[in-house]
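Got a structure for you, questions after.
Apart from one protein chain that is not included, each protein chain of the complex appears where it belongs.
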Amino acid sequence: MFTKLTKITILFILALPAVLLASDGSAINSGDTAWIITATALVLFMTLPGLALFYGGLVRSKNYLSVLMHNVAIACMASVLWVVCLYSLAFSEGSAWVGDFSKAFLAGINQDSVSGSIPELLFVGFQMTFAIITPALIIGAFVERMKFTAVLLFTGLWLFLVYAPVTHWVWGGGWLSKMGVIDFAGGLVVHATAGISALLLAKALQPRNGFPDRLSVPHQPGMVMVGASMLWVGWFGFNAGSQLAADGQAAMSLLVTHISASVASLTWMFIEWKKNGKPGLVGIVTGTIAGLATITPASGSVGPIGAIIIGFSAGFICFYMCGIVKGALKIDDSLDVFAVHGVGGILGTLLVAFLAAAQFGGNAGADFSALAQLKVQAIGVVAVVVWSGIATLIIIAICKALTGLRVSEEEETIGLDESEHGENAYNLD
Amino acid sequence: MFTKLTKITILFILALPAVLLASDGSAINSGDTAWIITATALVLFMTLPGLALFYGGLVRSKNYLSVLMHNVAIACMASVLWVVCLYSLAFSEGSAWVGDFSKAFLAGINQDSVSGSIPELLFVGFQMTFAIITPALIIGAFVERMKFTAVLLFTGLWLFLVYAPVTHWVWGGGWLSKMGVIDFAGGLVVHATAGISALLLAKALQPRNGFPDRLSVPHQPGMVMVGASMLWVGWFGFNAGSQLAADGQAAMSLLVTHISASVASLTWMFIEWKKNGKPGLVGIVTGTIAGLATITPASGSVGPIGAIIIGFSAGFICFYMCGIVKGALKIDDSLDVFAVHGVGGILGTLLVAFLAAAQFGGNAGADFSALAQLKVQAIGVVAVVVWSGIATLIIIAICKALTGLRVSEEEETIGLDESEHGENAYNLD
Amino acid sequence: MFTKLTKITILFILALPAVLLASDGSAINSGDTAWIITATALVLFMTLPGLALFYGGLVRSKNYLSVLMHNVAIACMASVLWVVCLYSLAFSEGSAWVGDFSKAFLAGINQDSVSGSIPELLFVGFQMTFAIITPALIIGAFVERMKFTAVLLFTGLWLFLVYAPVTHWVWGGGWLSKMGVIDFAGGLVVHATAGISALLLAKALQPRNGFPDRLSVPHQPGMVMVGASMLWVGWFGFNAGSQLAADGQAAMSLLVTHISASVASLTWMFIEWKKNGKPGLVGIVTGTIAGLATITPASGSVGPIGAIIIGFSAGFICFYMCGIVKGALKIDDSLDVFAVHGVGGILGTLLVAFLAAAQFGGNAGADFSALAQLKVQAIGVVAVVVWSGIATLIIIAICKALTGLRVSEEEETIGLDESEHGENAYNLD
Amino acid sequence: MKLIKAIIKPFKLEDVKAALEEIGVSGMTVIEAKGYGRQKGHTEIYRGSEYTIDFLPKTVIETVVEDDIVAKATEAIVNGAKTGKIGDGKIFVLPVDSAIRIRTQEKDSEAI
Amino acid sequence: MKLIKAIIKPFKLEDVKAALEEIGVSGMTVIEAKGYGRQKGHTEIYRGSEYTIDFLPKTVIETVVEDDIVAKATEAIVNGAKTGKIGDGKIFVLPVDSAIRIRTQEKDSEAI
Partner (left out) sequence: MKLIKAIIKPFKLEDVKAALEEIGVSGMTVIEAKGYGRQKGHTEIYRGSEYTIDFLPKTVIETVVEDDIVAKATEAIVNGAKTGKIGDGKIFVLPVDSAIRIRTQEKDSEAI
């Protein structure tokens, strides 16, 4: 008996690295930590270079570098601001509406601080990559015509006025979180905020010259596919990483994410095939992104059946929304940020109210009421849409006053690469 | 004594997240899970965009997008079919020949289901990425001329008739597995099946117009290298992931995989240098892929010395096979799927019978008999080759009847990008 | 009481996979192992294709493939040599100056060998990826004019004469390590060695034809950004992986790495904007790499404040060094290996002496003396610079004698792709 | 028959095409080119080094027309291509001996 | 001497080259171009928006030949380039005053 115990003790000591104790008594799990470090890398990869290529392939060659530039500059700015105070505003206690400055410059967080079963510093880093990609999504609305100074100013203000508070509401212990809203990986926080803001900014900027009749085709559809592939792979980090652990639910999140992407891709492909006569590459991978965005809020709750339903809805609805925004609303949301991300994020946020239910293979408990949940989800959607909208209009007004929004017609004609950044994309001699 | 025990107990409770107990009493290990989630992402990355770029750079620019399209569409189809019933056919108990439908739609698998030390859902996802890349490998045989409808139909049938049963035989507890065949990560399941089927399909399709004298050079050798690099990195997930744990054997698998790739690359480079006067980029990275494919079945058994031998054999034999298939057999297996993957997979499957032995630094036990193992390996090879061949001929017949295999000469001349998908790859104004 | 104990025991047995015991009694931690396998993949990804694209986009299109070829060939050679004996020379005990051959061909290392909390084979693999990227960094100095045979010979000798000994000094238990030099992830071992050697090799090679007035612009700035993004993401593996564990310090390393990269990027962008009138893409991502290289030695010691200071210094100093090397020294270190990596690595190595201090949020203990540490760091810098310099001069002399360094003027004019490798990069018909 | 060769700024292609179509010229061949003239090039700066770009992107339009509409055609091109800024380009008119439509072997005025 | 400028469908380049070589014309310069003519362009649809592609890829072959083989050469080009479908292209013949081979400074008929 005694030797057994001793052996156990010895074993335990050996096992200690796996169960490092934080100063406050909670433990860092090395497996969970390993996965979330990886997930952080994956989500950064989504923006750099994933989203950059996805968007970059869709514009004309004379504006390609400017799209990459926007992605890099936004990523750097968001990272710095995140550490300076956005993390604190989003995730410190504060009020129901917004956090406070108690964790500015990561005050009080060190190597031993723990958040759940991972280091808090890792949580800071993981969430930072979300704060990078969300404003970067908006790039799609303003490509080929927005001033670079305005891009920087808009992004900075937007992170403060939209991203930090909404994150606090939903994930930082704020009012929506208390109400029980389901938004696993950012249908509201990421896609709805970016989508709505993109739509309003595109409207304010006015269409590109030549819209809608004399626009050029995507300059490299292959690049769009490469970017979409990177987004797909990275999205495993985004959604399965949001579980903040390497466990069975993370695996389920990964799987439903993948299924939704696949079904949405095929749905989009077949609609396009039927409607236009040919299934195109840009189409199928746009379907992929729609499927990924739409499953995002639901990826912690639904099962494979739910994922198939979400993927199908995403492919179908986002396909038609692209036409509606540009055709009926005549808004040049150039790369369909609203139609794909905004609509997808909202759609998923609403669908999860049903699909989380056990009947659809979701993981909600027996006392789950789809209708009650739908009400909460709807409140979440309305609140996020309204707040993002109002704040975006204010930010646009500020940008108009301070920097102006749009380059001159000549600069637009020459292309932003040369006029704003002094470079040319392809010098093949 | 008591306090010690209490402390242990407390420690243990803290450690619990690392040792989540599944309902059936087996435990999920978070470290293993972390690695296999990552490996799943890596293997998806191999296809999207790795293989797509590897193959895409080798074709003419007018067919580049079609190659990407094939990769995406096959990935989506395989994913959906996998969840619907392929996983069940491959990995449920069934008979010695094929599984049954008991796990169709992942019935009975939830967040708590365990497979080894990882969530079963993760095993489903990891294996799904293999079911994606295997039919995608075949693309290399039919580029620049196969109808898109035929690609879809062929792939769907192939997954049912070839991939699912062979996977069951080798990894799903089927007859070859019971016989003790060694195929760690898919020399038979992945590379031999794809290679043989590719050869027969290429033969049935007939060569591309202009074969062999008036073909165009690879349109972007740099892209081939980028794709090969992604395949290399992703192959760590493929081979080391097949250990399904983050342990010493996973590390060994990673290392031998890497060594084989390096040696095969250099071997190919030096042969080409000697034979053609110049060492080329497409050559060296083709060597990489040959080295990776060949070590695949052996990567759970051999040591560094074995890896060097395998890498050298891969570079040498696959190099000459490329010439033989196109020159002597006159089959336009356009991107050398058989010569690289088929031959490599079979070669590795046979070599492992020797190199697993302790004398070569392999990890086989003292009672290991190379000759006995070789017999088993040979049976495996013959069975897989014969079955893949027969099934492929049947599928080709079905495709001929239902969709036809090949686009018209005019469509081929215009290029598949425009004729099948209505897009053009490079629009640099 | 008894049942409790039994339960604990059972739990423990279940937990065993997480705490595999190595033969020598130390334990492999599956979480740490999971992360370091991933980190190994990430660091390989930095070279293939990250660095290859970063450099490839900066050269003219007629030399693009040669840059990729250099990366692949160096990676393969370094990998083989690593296993054959470099690992042994770097990490076996040997003397204070260099290891011995006791671990040649990884003798005595098997699946159960442990290094810290991970398999030793994994440590071998992780370090191998460093031995790949370090000589690959030097490529930037000799692009567009060095003979391929000379590239191979130089690299082989350099790994023996520079990389293996310096690694032994700093990380392998050699004299600098005993002196207490801080070089977490390779400011000295990787960036200083490569930077100094690059400078001398560039000087010996003479400038490219047309330098400095008639050089062509980078042939694809977008590709430079894609490569830089991959380097950024991969650098998480490089720096946070150097912790060799998935814990709080790994998280801190990741975070400070990211912050330094972001701050350096913005710094570079703003200087360029101010100086040249426009903020360019090549500039901002060069800043990224400067920030990453500079934080590298310090990434295990500093906190967020330190990272901001390092990032700012990196952006500022490396920016001006680019001009100085090409303008004042008139050395055609073509892609600024010395100005970015050499200077960055040295700068970070010196700065960490201050920024590791607790006042700057670093993790040095209370008895840390910045000045004492600075002395050690300075000794490290001088020793590494001097040794790398001398050895490089010797290697250059050998190459001159055996292969010659430079291609003929005609080959340079035609471009290395065609003259050395018989291929062309872009065949868009 | 004359070959009108117009070197214009690339973004004016659509306008020139429209102007030509209006006067009934509906066949043309367009080539990407780089031009050198009074319009100075520009410099690009990468990592502190200046690179001079001498040649600017231009588009060459070639259209073969009957002699009697040469004047109208050049006028149309001028209208479509003019921005009034340096670098607008040139129009050259070259004599053409004969023309053939490959599809039908029609000759000369029938061919264009 | 005449300059024969043939605008053809790109995939016919090999055939035209072969046809020209057969009659002894073995020097030519080839330029990628985009053509506009009776052959209508096409539309591509991305994400529900239609994009009209007016200009189609064409290849321009320029070869300078002696006056006496102009007819044979144009015939060869027609044979090589003809598909009989709209868009096959045109051949224009332009007068050439003189020719020089740069390598040897040979002139005119010696030069081509």
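Residue numbering begins at 1 within each chain, and the chains themselves are lettered A, B, C, D and E in the order written.
One rule holds for everything that comes next: a residue touches a chain if its C-beta (ideal position, glycine included) is under 8 Å from a C-beta of that chain, and two chains touch if they have at least 3 such contacts.
Remember, predicted model here, so these are calculated numbers, not experimental data.
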_Missing chain: touched chains present in the view_ = B, C, D, E
*With respect to the chain omitted from the figure, which of B:V84, B:A104, B:L215 or B:L393 is a touching residue?*
B:L215
*Omitted-chain contact residue, chosen from B:G56, B:G94 or B:G280*: B:G280
*Taking the full complex into account, what residues of chain C touch the chain not shown?*
214, 413-414, 418, 422-424
*Considering the entire assembly, which residues of chain B contact the chain that has been omitted?*
212-213, 215-218, 272, 276, 280, 282-283, 286, 319-320, 322-323, 326-327, 336
*Kindly note down the residues of chain E that lie in touch with the hidden chain.*
1, 3, 17, 26-32, 64, 94-103, 105, 111-112
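Basically, only the chains that are shown with their structure count from here on.
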_Selected from A-E, A-D or C-D, interface repeating B-E by over half of its contact pairs_ = A-D
*Any idea how many Å lie between the Cα centroids of chain A and chain C?*
31
*chain A-chain E separation of Cα centroids, rounded to whole Å*: 51
*Considering chain B alone, which of its residues make contact with at least two other chains?*
5, 8, 12, 15, 18, 29-32, 34-35, 38, 246, 422-424, 426, 429
*Residues within chain E bordering two or more other chains*: 44-46
*asked:* Strictly by the criterion at the top, what is the full list of touching chain pairs?
replied: A-B, A-C, A-D, A-E, B-C, B-E, C-D, D-E
